[in-house]
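Working notes for the structure below.
Selected chains only, in their assembly positions.
To keep things simple, chains are lettered A, B and C as they appear, and every chain counts its residues starting from 1.
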Amino acid sequence: MSLTFTATLADRGFDVAFDLAPGETLAVLGPNGAGKSTLLGLLAGLLAPTAGRAELDGTVLFDVGPDRRTLTEPRHRGVSLLAQEALLFPHLTALENVAFGPRSRGVDRGTARATALSWLDRVGAADLAGRRPGHLSGGQAQRVAVARALAADPSLLLLDEPLSALDVTVAPALRTLLRDVLVDRSAIIVTHDPLDAFLLADRVLILDGGTVVESGATASVLTRPVTAFGAHLAGLNLVPGVRTADGFASADGWTVPLTDTAPEDMSLAHSAPENSSLAHSAPEGASLALAVRPGLVTVSRSDTTTQGTACRAAEVDDVEHRGDLVRLHAGGLAADVAPSDVVALGIVPGSRLFLAFRHEDASIYPL
Amino acid sequence: GATSPDAAAGSEGNAIDGSITVFAAASLTAAFTDLAGQFEEAHPGAEVTLNFAGSSDLATQIGEGAPADVLASADTDTMGRVTDLLAADPVAVATNTLQLAVPADNPAGITSLADAARPGVRTVVCARQVPCGAAAAAVGESAGVDLTPVSEESSVTDVLGKVTSGEADAGLVYVTDVRSAGDAVRGIDVPEAARAPTTYPIAALAGSGDPATAQEFVDFAAGPSGQSVLRSAGFGAP
Amino acid sequence: MALRVDWPQFIPLITSESATAALLLSLRTSLTATALCVLVGVPMALVLARTSFRGQRLLRSLVLLPLVLPPVVGGIALLYTFGRRGLLGGSLSALGVEIAFTTTAVVLSQAFVALPFLVLSLEGALRTVGTRYEAVGATLGAGRWTVLRRITLPLVLPALVSGAVLSFARALGEFGATLTFAGSLQGTTRTLPLEVYLQRETDPDAAVALSFILVLVAVAVVGVAHRVRPLGDLAPRAASREAARP
């Protein structure tokens, strides 16, 4: 079930290409309007590309060019789509909605209903089996839609923000269910939640403005982000800079030496150590990125630059309460500090203070 | 006892220059259009507006207060329904007789009323409720022919339409209809019909806004010019 | 209108042999014509709403024609097509099929004038419902036929029913084309409107009384049909359906 995909859609400024190995799950991330739903729509056959070609395990999904125009019918694509809107059939009950896929594959009525009921049960919606979609709450409808997509048992499963309307008690269970289901299946999942990407996907594709800005194995994209969006996703601070004779220097004044002895793996899960050595051996002037977790950035009233520490003055842009922590945004970095420190330092938006992190807490790699 | 129209126009010295509306039976369409033109020529300044419909519709409309000055109906019964509203007794201006119409190529080879009653021949007549249907029934009876029509239409036009289009092999319509249909149909005389002609009465109405012109039109229709127009359209003398 | 009905005469009038025959014939033919409209109209509406091709606008206009044609002209058009000397009629006639002056001709006339109602109601509904649910069905593996049967048609069912009711009503009242094309013979082609038309020649009040039956039948059918409620807004969650009305 390998997938190759290249497509442009002129009026949405969409131009994306990627491959997916058999059985792999791909997470598609990106800002609103990046083209994530467009990508799924093209695969499912709801949209026709201006040009491009996609093939799923030898079956051409579409092949459009100046001299050719093959668009396989949606039902012959072996692709099932859970769209961003649930779009449950309003005239069928929840059970009939879920049974629709199996029935369409020719499964007999009784078996289809049994299958449907078991899927409803797995998404925690068995008690809603007899209800019409008009009588479901937003999250209930979403769960039934997930069950419907899974029950169709497609070669390629497309999920557009499947967990967005779900409550906190159900979302983890559904995430676990999806993980089980996706293990041996090709799937593409659109999400805004990096946790979903971490837990469900082998590979990540980050789109912005209709084009691919980052892609690769989940772990490497989320621990070594090369874009601000990727860093956001990973909960990391990302500082772009260049290789200098000494090491790393950013435009806004951060400098970190790159020595052979600098520890490279900051216990970021699955990080790839070879990246830092790559940064180390990068030629002077090459683009580098520095990543550091907000929890490892410290804050003080005075300059604390010491051997092994990078420190800079900055003005506080924003103060966010996050449960038992406070997240400051200052000088392009985020720093998590204890509420007591906020009070002690008298931090409010507009305060000037010093941000610091230890050289060894930063991860530096080539862009 | 119709007075001479020319005499009336001249002797009274009254200029006949009003506008009148004449309600006339649909079968008079061609003849009355002609007649109205001649009337206007004879009376410069006079204006005639014509309203054609089935006689029965006309009677209903007049009963409901339609602004008519003259009614020319296709049978005396209908005229009888509006007796109360007439300015003067109706005058008979024309007669019409039934004829057997067959398509130009006469596919069923019909030559007489009896042929039209043969099984397998598709004959169409008017329903008894309308004047031409009553006439057709009378003709059939007096000829001793038992017509079994495939359709009993509600107007002569519909009967004629069936024959012109070749749907029917024969239809009982008025002589004037056969004539106006031109080459599309052939008329076959029915001797019994000539003995019971339908009479067309015309009368001025009491509610007329211009009684003089209305009466003048009635007289004109009954007079020589009117009669010659009607005769050339195929109508018989009253 | 009820005021003009001569009530004491009403019962004998409407139970007269000719009136009963006309009523029964009307019901029979109108129902058949409605069925015919559904059979022909559903595919037609689907073609108009779900495909696009050169000449589609022309096809739509043609479907609408019977609405504009004065009924008598419609009858003439039918004659020219199905009549003995018409376009198709000639061939049919050669096959021994005679349509004119038969009940079949009545049904054809009625279906001819009633078809636009069904097609238009349905096309509108199909466009409004959109293709989103059909697309979902297709991605779930359903074939065209399954999508049509299990998604499209159920979604537009209310429109289909109301289109069929309109067609039935129009067929029931059809008069001009029947008169011109089918003729008027008691029990075979003289439907209730033709009977009314004929009665009117001698007794307009009787005609009004007969029309009253026509109206009653139509009102009954419309009343029954409007129990088939549309599926709300066709929206997954339609809380607003119970919108407060102070």
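Operating definition for what follows: a residue touches a chain if its C-beta (ideal position, glycine included) is under 8 Å from a C-beta of that chain, and two chains touch if they have at least 3 such contacts.
Bear in mind that the values here come from a model prediction, so they are computed numbers and not experimental data.
Novice: Quick one: what's the chain stoichiometry for the entire complex?
Specialist: Putting it as a formula, the complex in this file is A x2, B x1, C x2.
Just so we're on the same page, only the chains that are shown with their structure count from here on.
Novice: Centre to centre, using CA atoms, which chain is the farthest one from chain A?
Specialist: B
Novice: In terms of CA centres, which chain lies closest to the overall middle?
Specialist: C
Novice: With centres defined as the mean C-alpha position, give me the chain B-chain C separation in Å.
Specialist: That pair's centroid distance is 37 Å.
Novice: Express in whole angstrom the distance between the two chain centres, defined as the mean CA positions of chain A and chain B.
Specialist: Once rounded, the distance between the two centres reads 89 Å.
Novice: Could you tell me which residues belong to chain B and also touch two or more other chains?
Specialist: As it turns out, chain B has no residue touching two or more other chains.
Novice: Please output the residues of chain A touching chain C within their complex, sorted ascending.
Specialist: Listed in rising order, the residues are 44-46, 73-75, 77-81, 83, 85-92, 100-101, 103-105, 133-134, 136-138, 141, 148-149, 152, 154.
Novice: Note which residues of chain B are touching chain C in the complex, please.
Specialist: Residues of chain B touching chain C: 54, 56-57, 60, 122, 124, 127, 129-130, 149-154, 158, 161-162, 165-168.
Novice: Which residues, counting only chain C, touch chain A once they are in their complex?
Specialist: 132-133, 135-143, 146, 150-151, 154-155, 157, 231-232, 234-238, 241
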